[in-house]
Structure formats: C-alpha cells, structure tokens
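Here the complex is missing a single protein chain, while all its other protein chains stay put.
Chains: A, B, C and D, in written order; residue numbering restarts at 1 for each.
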Amino acid sequence: MKLLSQETVRRFKQNRNLQVGLFLLAVIVLTSLFGPSLVPYDPEELDFGNPLLAPTLQHPFGTDDLGRDVLARVVAAGQVDMQVVAVCVLLPFLIGSTIGLVSGYFGGWIDRVIMRFVDILWAFPFYVLVISIVGALGPSTTNIYLAFSLVVWISFARIVRGEVLLARRLEYTLAASVLGYSHARIMLRHILPNVITPAIVFMMADVVLTILGVTSLGFLGLGIQPPTPEWGVMIADGRNFIQDGWWISLFPGLAIVLVGLTFTLIGDGLDDLLRPKA
Amino acid sequence: MSTIFAPASFLKSAIAATLLSSTAILATAHAADFRLGVRADALTIDPIASSDNSSIWLELQVYDQLVRPSKDGSKLEPAIAESWTISPDGKEFTFKLRPEAKFSDGQPVTAADVAFSLQRAAGEKSEWARFFKPITSYQVVDDHTIVMKLDKPFTPILNNLALFSASILPAKLVQQQGDKFFEHPIGSGPFVLKSWTRGQGEELTKNPNYWEKNKPSIDAVSIEVVPEDNSRVLKLKAGELDAITDVPYNQAANLKTDADIDVHAAPVFRVDLVQLNTTKKPFDNESVRQALNYALDKEAIVKGILRGNAKPTTSSIPVMAYHNEKLKPYPVDLAKAKELLAKGGVPDGFKTSMLVAAGDVTARQVASAIQASLRKVGVEVALQTIEDSSQFSTTKSGNYEMSLSYATSDTIDPDQLVGFTAVNPERANAFHTQWKSDRVNQLYADERQTPDGPERAKQFQEIEAVVHEQAPFIFLYTPNSAYANRKNVSGFEVVPTANYVLKDVVVK
Amino acid sequence: MSAAHNTLAVEHLRVTFGKAPNAATAVDDVSFEIRQGEVFGLVGESGCGKSVTCRSLIQLFGGSRPSAMTGSISFEGRNLAALQPKDLVKVRGSEIAMIFQDPMTALNPTMKVGRQIEEGLRQHEKLSARQAREKAITLLKSVGVMAPERRLDSYPHAFSGGMRQRVLIAIALACRPKLLIADEPTTALDVTVQDQILKLILKLRAEIGMAVLLVTHDLGVVAQTCDRVAVMYAGRIVELATTEQLFAKPSHPYTRALLNALPAHGGRGGRLQPIGGSPPSLAAPPPGCRFHPRCSLAIPACELQQPPLAAIQEGHSAACIRIGEPA
Amino acid sequence: MTEPLLSIHHISKTFPMARNFRDVVTRSPRQTLRALRDVSLTVRPGEVVGVVGESGCGKSTLGRCIAGLETPEHGDMLWQGAPISAGENRRTRARHIQMVFQDPYASLNPRMTLGQTLEEVLRVHGLAGDAARRRERVDELMLMVGLAPALKERLPHTISGGQRQRICIARALAAEPQLIVADEPVSALDASVQAQIINLLEDLRAKLNIALIFIAHDLNVVRHISDRVAVMYLGEIVETAAAEALFTRPLHPYTRGLLAAIPIPDPKRRTSVPSVEGEIPDPLSPPIGCGFSTRCSHVIHPCRVRHPDLHQTGEHGVRCLNPAATRPFADPGSVYPATGNQ
Partner (left out) sequence: MNLLFFCISRLLQLVPVLLGITIVAFLLLRVMPGDPATLMLGSRGTPEDIAALTSQLGLDRPLWQQYLSFLGDIARGSFGRSIAYKAEIGPLLIARLWPTLALVGLSTVIAVLMTIPLAMYTAVRRNGAVDHAVKFFFVTAMAMPPFWLGVLLVLPLAIAVPIFPVSGYGQDWLDKLHHLALPAFIIALGTAALTIRSLRSSIIAVLGADYVDTARAKGLPERSVLRRHVFRNSLTSTISVLAVHTSWVIGGTVVIETVFGIPGLGSLLVASISARDYPMVQGLTVTFAVLVVVINLLADIAYSIVDPRVSLS
C-alpha cells in the first residue's frame, strides 16, 4: 500500500489548508509539550497580592482574580484538554469505524439491528446524552471518555457504513469476491483503505465538536474538575470579571478557537489530499 | 453573471430592524414596583416539603408564623401570635392570636388553622416533622387562643415555631383542595403569589389584609431568577433589576463604585469549615487536628477570596445567641503547627485528600488556598471535586478524609447547629466527623431542658469551648451574605437567617 | 446544397482550460462551417475536443469555464464570440438550441416537465401561460410522447431515458432554432432507442429546416445521419469531408485507422487492427502532427510541423503531409 | 462435441423491491424484479459465448450468477458435470471462473499498485511458490496482457483505461481459470482501444484455451468475437444460435430489430424508419404473453396471452410463437461489405 506517492506530494504542495493546519498543529503540540517549562509561573500558584492584572509583559495574558498567571493556566489547560480530546475522538473513531465496516459489509440482520440502534441513539442530541451520562456517572475523565465514546461512535459508524455500502458494489470489491478472497481480506485490504477517508476527515471535524463539547462540560462544571486548569472552567470562572478582567475568559476561548481552526483546516486539507482522483 | 441578492443591504436592514425593535422594547415599562433578582427558583411552596433556600424565602413572603425572629436575629418577636406564655415547668405554651390577622382571601386566622398547620408540619408527609413532634397536644381554647403541651421540657420548640415549616395555612382550603392548594396558595404573609413561571420567577402582589399596619409599602414585586452571578450583577447595573441577592464577593467591591448602587453585607448564621474524618489516621489525633488549624491562614482566605466579607471563626457554631466571646480563632503559627504534628506522630506531614463541591466557585478557590497553606507544613492535600448534591451522602458514608463544607442555621437558637455539628451520636454524628465528646453530649441534653437564660448560655459556651479545643474541624470563617440594591430602593434587607425581607421595601 | 449559405462559420477557434503550466488547449485552431439545413457531424474519440467545440459556440461549459477562448464564431452574420453575455442569452434557445449527452441528468429533477418546456417559450416568445401550455402539448406530440396533456404534469423521474431525450428535443426545438447542437445525444441510450432518436432528429430537421451539429464518437451514427463530417483528434480537425467522401476515401491515417479498428459489420473477420498507444495529453501534446506517435505512416518530418488542412478534392480536406503520396 | 465446461439449466433470479407504505395500504403484493427467467446456457472449453441485449435485459445478472456474485433461486449450474452448490467454497470457484468488469476505472483498488494487485491473487491462492517466483509470475502476467512490467509500481489512476482493462484481465488470468466472464469489457473504451482489448482476449483464448462469456450490447463486437450468441430480452433468452447463423438468419423479431438498429458505418445504406418502435416494458410488470409482444410488428393474438417457450432447432433456439412472420432476412453484412477493411 503506497501512501506517499509523488502525486500525493505534489497535491500536498498545493494544499494551503493542510500546510497552514499542520503548522498550527505543530505550534499547539509544541506549546503543550514545552510551554509549561517556558512559562515562569505555576498555573496553580495563588498570589493574593496580584489579582486581576491586565496583560503586561510580565503576565502576557494577565492574571486572574486569585493572582494566577492566565498564560500559564491556558498552556497547562491545553495539555489537559488536548489529551482528553484525543482520546474522545480516537475511541469513537475506532469503535464506530469497526462497527460501520462490519455492519455495512455483512448487511442482513446484523446491519438492521445495529442501524436501528444507531437511529435511536441518533435522536438524542449530542450534548443531552453526554451531559446526562457524565452527570449520571459523575464528572471524571474516565466518564468523559465513556460518554463521548458511547455517543460519537454512531457518527463514524454511519459514515463508514454508508461508504462501505457504496464500495461493496464497486467492481474492485466484486473482483476481490470473484477472486475468492476471504471476507476479512476484502474488508481490511480492499474496502477499509478506500472508505476510511471520509471517516478521517470527519474525525478532524469531530475534534472541533469534541473540543467544544469537552470545554462546554467544563463550563457547566461537569467536565474536568478544578483545580486542574481547563479552558471551559477558566471561561466560566472569568465570567464574573468580564468587566474588569476580560482577559481571564478571552484567552482560553481564543485557544479553543485556535484548536478548532487548526483541525478544520487539516480536515479540509485532508479531504482534498486523500480523496482518490478517478 | 448577475447576482440576485445583495448581502450588504440585507444586513443593514436586518440591523436596522433589530435596533428599532430593541428601542421599542426598552420603552415598555415593567408592571412591578420592585424587581428582585435571585440565584435560583423556588421548587415548591408547600412549607413542609421545602428544604431549598429559594422555596423557603418565597414562603416567608407568602405565609406567616406564630412568632418570628427579630431582624437582627437576636430574639423572637410576635407575629400572628401577639403574645404567649410558657408554664414554669416549660411544658405548656399558650398563644394569643392577633384578632386582626387575616388570610389574603379575607378569612381570619384562627386557632384551628394553627392547630391544623402545626399538626400537618409534624405529620407523615412533612420533612420537618421531628421539629414539631415534641408537641404532644393542641388545645383550641377559642378562635384566638391555643395551648400546646409537651411531655417534657424542650426549650428550642419556640424557635422551631418560627420556622417557615411552621407556616400557618387556612385549614379548610388545604383540606378541601389537597395538593392543588399550592397552585394558588393563600397565606397571611405580606404578599400574595400572583403568578409563578417555573424557572423564570414569580410575581407577587401586596396582601391587602396583612396584619402589620401600612405594610408592605409596595404593591407588587417581581422575583426574577437569574442563575448566573455575573448576569445578576449586570442586570442590576443596567437597571433591569432593583435589587439582587447573592452578590459574588469578588464583584462587591467593583459594584460599590457604581454611584447608583448600594452594596450590603449581612452577617448570617453560617459557618464554613473543613470536616476531618476522625476515624481515619492521622485525624484521630487531636494534636494533628489542632496543627491543621494553626497552619491555615484564614485571614488570607477571607481577604483574598472573600474580599473581607467574612470573619474567622472559633468553632463550628457561628456568632449567634449565647456566643462564647472569650474564644479567639486559631492564629497562624507554623512553628506551633509543626510541633503539634510532631507530637501527633507525623513530623514530616502527610498526604491526604479533600472533597470540594464542584459547582461552588468560591469553595473551589478556598480549597486551592487551603491546599497551598497546608503544603507549608508538609501536608499535601489532593483536591477531589464532587457533585454538590452527593457531598453530604459521601461524608455521611464516612468515605472521605477531609471535606470542605459549611453549616447554616434555620433558627436563631444555636441548638440546631450544636446538634448537627458537635453531638455524636445524633443526627449527623458531629457532622460526619465521628468525633465524640461525652461532655458535649451531656451539655446538649441539659441545654434542651434549660429555660432560656444565663444558665443555658453557660452550657452553650462550654460546648463551643470544647469543640474549639478538640478541633474536629478546621474552622474557617462565617461569611456575610452580600446583596445590593439601586439607590432609589430602601428597606430591602437580608436577615441573619439568610432570607430577604420585602415588606419594608420602599421604592422612590 | 453546396450553394446554400452558411448558418455557422467557425474560424480559428481555440479554447484553453487551466493556467500555465497545466494549461490544456482542448480545441486548437478549429475552423469549419455549417450550411443551412445540413447535418454536420463532429466525430472523434473521447477527449478530442468535439464537445468543447460545440459548447464553445454558445459558451456553455458546465462546471468548468475555459481560461481563454479566441477565434470567431459567425452565426447569421454575428460573431457570437464577441457578443455581450446578455445578447448571447437571447440567441440561446431561440436561434441556437442544444441537447446534451445524458438525458437522465439533463432535465431538472424538481420541476415538472411541462414547465421546463414552457419556460423557454415564455422567455423568447412572450406567450401567455395557456398558450405556452398548448404549444408544449403540440411539441410533445411532435416528438412522439404519448398522452402529452398528462405527461406535462409529471416530473422527469417518471420518464424513461428515451422519453427524456424526446422531451429535451422538444425543449430544444420549442422556438424553431436555426441551429441545433446535439452533443452525443444517443450515447447513453440503447441501440433501438438510439435508432428512434436519430431518426426523429432527422425528421424534425426536415420539418423545421434547421441545421444540425451532431457530435458523436460513433462512425456508424455519422454514416447514418450526417451530410458532412469533421474528424477531430487531440483538439484539431484532421479531416473534413462529405459523409460519402469520408467513407469512400478516408484520407487521414487517423480516420483510416479508426475505421479499421471497428469490428466489421459484416461478420467474423479475423483480427482487428487497433491503433497502438493512447491519445496524447492535451496539456503536453506531441510536437508536429499530433497523431504521429501512433501513426503507422509517420516519417521524421511529421514531428517537425503541424500539418494544415489541405484540400484533396472539392469539399474534402485532410491534415497530413503524406496526403499527396500514394497510400 | 466435448463435455461442456459450464452448463446452466433453467436458472431464475428475482430481486424483491422495497415495499412502501402505500403498497401496504393498498395491499399490493410485494413487487419483484425478475432479472433472470428460466435461462439455460452451456459453455464448452475454449468457447466464446456472446450474450447480447439492451440495458436491463438481465445479461449482467447472468454473468454475476455465473461468477458467484449472485445466487440464482431456481435451476442448476454444473461445472464439468458437477453441480456448483450455493455454499461452495469461493476459493475453488475462483480457480475455475473469473470475471472482467465493464468499468476499468472502478475495477482496481485505487490504493494498491498494479503489482500488488496481481501478486495478491497469487498469494491468496498459493500459486507460484515463494515471493521471488511470485514476482516473476507477475512480470509474466503483465507481459501476457501486453504491459511493460515496469508499470507494476504504478497506482491505477496513473494509467489509461485500456491499460487498466489489461490489468483486470491479467488479474483474472492470475487465478488460472478455465472460464472468464467478461461483462461489457470494452464498452467504456474508445474505439481504438476497444480493438486492442478484443484482440488481447482472442489471443488469450487461442493461447490458453480459456472459455469466455462475452456480455455486450454492441452487436458488432459480439459478432466479431463469439462462437455462439444468446440474445436476451426482459430477463430471458429469446434467441440463441451459432454466431454466424444468428447474424445471418435471425429468427426472432427482436433480434432482427436489434440488428437493424445498429448504425451501419456506410452512408449509402440509410433508412428513415426506426427498426423497432417503443421501449422496453416496465420489468416489474412484464407483459403476460411474449415479452416482446408490445413492440413486435408481427404480433398475433396468442403472443399477447401465451408465453412462448424456447423452440430449439438443432443449435438454433428461438422463443417466438409466430415464426411464420419470420420472412427471409438479408444479412446486411453479406450485402454490404465492411467498409473499414481495405
């Protein structure tokens, strides 16, 4: 299987979305990795002497009402949030794609049962289900993973299944069947590589949805629990100071927008890059 | 290629339309004389089914009780009962009702209504039955006289009769209508509940039959539910509200700078503390518990987080009747703390964890400060946030080491909080610390049978001293309740039992 | 016929897509004329530029617009290439009509068939709703749709491919155009239906007296339908002749190779003679004659220059430097 | 006459149509699309059998049943006299029967190089021994279909349609089958490339004695390559005969109409009347009698009420109740010599 053909390289060179997206991703990853050691403040250190300082050179993002450095907290929160988002996206991707592949390939009653179930879960709004599950089980990182996995896999399952239904009728799949290949081989080698692209592209969009979801949970107090810095919690905490400490809420929000923008660009770019040309 | 829409002009007209509609709306005046913003909506208006503040405070506007706390929380004053007498053995209470007291539908309040309401409050469906069960018989002497008898003396009973759950309801209507009564409740309080939009708030109108002369001063009140602290403040500033309760401490200073707004801090009967699970090591050791109290810089927390809106406390009983003035809060003394830790067998400190209510911003900040403070004596505290509503059941089950919490008093008598935070076994096994002092238990039993007076004061003061000394808690502070109103409002007050009073409000 | 005046004269048409270095000249210096009332065939393999040529005439390029288009398109005395868009719109549908290859996609799926026919009529002839409807019924009848009154209120999905192509012909002929451009109108259809449609076009051509530009890849269709024909290869016309001349004496090596590659209509005739290789990329065509890499007659000179169309006899010309030589 | 390689006896295949709510309310029975109706066919070793018909006539379904992509409901299929059971091992069948599809652009896994595509067949079926031997065999196969082995590193989208179709043929050959079902293998290709593929198929047949079922709508191509031809209409075979016999002496009115509808590349012979009027009836509700009765110019009353059987005269079978209508038919090919061949 050849992924980086010359063609791909050429298309990458023309792909401004992907280039900018990957650059921003690199910035985000590097900041999460090395940021905490570069910012000279402890994100959890209270400093009652310096509350609500506006952004200055000392505190580029200012300080919050307890005198904590907002930059240090934004960076530390980034680590936490990105880690949670990564798990919350990858787990459903793996689960959903597998179920979609099996359901679409074998069809029949397996497919009908799975799709009925998907239809039912689909009716519950994302936030309602996630909040109910997290609320029910209690706010913890594991429960957030669980809630997102339980809810989001259906999107991947639907996408992959739809693609599989198309690919199953394509002639290279028929040819593989006529050639007597095993179902596993047909699914994994012939169908999967050709149907996974939309799921990967959606995974990028899902990162955006997930970061909004995770931070919303934090904002509502149902997410990652303080004092662990978390962007949603920071925005919620900053609400009370919106007039005399707007920076407390502003910067974590900008961080979320940056992540969202990054993955939207990567998603668009991957869509261009991976969609096989006829 | 031509276009069929011009987006720019579309946007312009949309903005124009929005502006027009908003000015039109700003011109419409509110019907109510007084608009109060509160944090949460009432859940019910049935006094015996209420346990949340919002419901209680609403009920206090609509219903009346036999007696009520004075505004300063120092004593009880007559309400529907214009006078009462207590037999020398403390087992018989005789109440004389005001002849002019009437329900909002014009019917007089009778002794039968009182008997019915209190029996209901002590009944099976009541969540507050234990507060009234000591009364064993009701004797309606005439329409305006009722005698209640107890098997044995029970001093706190009078205070219990001032509770919202002892509200006097019209017996006939409640019997006729059952639960439906509370859809359009009738009371003898200063206001009538005109309408209630769930989640949004209530409209109150003046009760024309209220017994207190010339009260209330205003005709109508709207209570608007604004859950977000900041929104409530902003709405007050914007003039969308006339007064608000629960001003966040960190906003109070800023709000004071607004020339149109008065900010108040009312001391309330609440004490914030850290429960220490004395069944777990090393909290079983008194020296360790004292050490923690010495290590904690309460002043810094009060100043940095509560912006001065609190006072450090000496025990688990807030400053209220019978307070022990001689006690002083534990000072910050790290050397002493270390010494005590060593004495307790943990010279290098220890690792532990503390429960914090997830939804309470201030609590989370205080927890961070406690964490930072205790670190200085080698005690590493891992914060463990917990859903607000399950904190109580978790500490009750004993599955915790430290827990940041608070206790409030519904009455002006310290009996309730002593029973709750210091006595074991009793309702809460010393607020789930499982700390036990036979002396305190004895004093508690005595105080309940001792009539009000210096004798009872001594008993309470000794209880406080024991609690202070043996420190089953880290004592933090007793906070003020911050509230604010626009300058054209006067008479709006939050009283020590934390409820607001509307009957004296005047809007200029 | 030869005395009749030209309905359309295309000169030095050149259409380029994309920007350098990936620019592809789909149509390169193409000139031809279509006479009044004749059926002119444009034949060639896929990607040879025949579709682009006919779409250029009324500048309808579907999703992809060309980056450059030069040359003149003289229609009834006007140069369509130089016309303002709003004037070109007036020519479309009223004087020049067009039908497309795939009848399954050429009708608006969300509009009733009747409205789609009436639309053009109301646009050009300012008919009232009732008049337009009556005319639409007549039109549908004339293209052989049964029960037209009822069919007018159906949506396209209720029609078969052949019926849709009839509807598209009705739409095209609604305003009795002077030129009908038919871009592979039967490629997507079954052979019996293709037969019906081609014959319908010929019949209506006779009734209306319009000229027809028929684009096809099928030499059989050309033989059965066209009066004159141009053979295109890699964006250029390589041979231009009357149909009789072309089949009697195919002159360009490509035309000959194309005819030889067909399985003989008359039985099982030994080996076919395919053309080796595959058509060149339009972005980087070979130097000189574009056919020379595949041509069995190629000589080194073929690589040097692009041969112009040279007359062989009256009305017959071919673009090959070896034309004069004995075959 | 040798033992048939494949013989099919009276197979049928129906596809149930989804029933919508309206059908349930009106209690209309579940509609079924009868894609194949009572089709019989034999293929001998090395023989080319052409199957022709217009879209929707069932010719592709027939090919897919033979290749094992569909399972017929009724009838038997015998491979060298032994029945092919429904649950037969797909691997065994793959070694007997292979298939080449219409669309060369969709027939190759776009993410596998040509070499990988071919090698996979060898590996799965354990052919050609070790890896080195497999690589050699891949080169051999590519040469066999006229492609330079250097192309094997390429991905499908970088080669032309004709080259792809060659790879598809090579892939089928890799399994060393005795029968290849070719479903419209050249209709997506340009005329010049079509001829290359047809020649290739003929060469392979000659060299390897592989039998071919050649499904197409282009009668000229079918006539060129086939030994025998079956004409299908509405899911059934309406006429079957040796290729020459069928094209020179067609008996069924539909076959004759079909032949007449082919545009002859000769401008001297033109007609102005369409050869067959009307269109194929709705396959969900085919006519009760003869399927072609709605369009047949020789229709007589029984045609509309009685379904004709396939009437066999020697090698030549025809499904028509009114063979009397079959007047002498002049083979256009015999009168007008092919213009293309000089």
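Throughout what follows, a residue touches a chain if its C-beta (ideal position, glycine included) is under 8 Å from a C-beta of that chain, and two chains touch if they have at least 3 such contacts.
Just so it is clear, the structure is predicted and the values come from calculations on it, not from any experiment.
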Selected from C:V39, C:V52, C:A81 or C:A97 as touching the chain missing from the view: C:A97
Touching residue (missing chain; options A:Q19, A:Q79, A:T141 or A:T264): A:T264
Listed residues B:V226, B:A430 or B:V494, member touching the removed chain: B:V226
Interface with the unshown chain - residue positions in chain C: 58, 60, 62-64, 85-86, 89-94, 97-98, 100-102, 105-111, 116, 119-120, 123-124, 155, 157, 168, 171-172, 174-175
Missing-partner contacts on chain B, residue numbers: 1-7, 10, 14, 18-19, 21-22, 24-25, 28, 30, 41, 43-44, 46, 49, 51-52, 127-128, 130, 197-200, 224-228, 231, 234-235, 237-238, 240, 359, 387-390, 392-393, 396, 427-428
Contact set of chain A toward the excluded chain (per top definition): 116-117, 119-129, 131-133, 135-138, 208-209, 211-212, 215-216, 219-222, 232, 235-236, 238-239, 242-243, 246, 249-250, 252-253, 256-261, 264-265
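To be clear about the criterion, only the chains that are shown with their structure count from here on.
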Chain separated most widely from chain D, comparing mean CA positions: B
Chain closest to the middle [Cα centroid of all protein chains]: A
Top-ranked pair of chains - ranking by C-beta pairs in contact: C-D
CA centroid of chain B to CA centroid of chain C, Å: 88
Distance between chain centroids, defined by C-alpha means - chain C, chain D (Å): 31
Euclidean distance of C-alpha centroids - chain A vs chain B, Å: 43
Arrangement of touching chains [line / ring / star / complete / other]: line
Listing of all chain pairs that touch each other, if any do: A-B, A-D, C-D
Footprint of chain B on chain A - complex, ascending: 44-46, 48, 51, 65-67, 138-139, 221-222, 225-227, 236-237, 239-244
In the complex, chain D residues that touch chain A: 64, 67-69, 89-95, 97-99, 101-103, 105-113, 116, 120-121, 124-125, 155, 157-158, 168, 171, 175
Touching residues on chain A, where the partner in the complex is chain D: 1-2, 5, 7, 170-172, 174-182, 185, 189-190, 193-194, 276-278
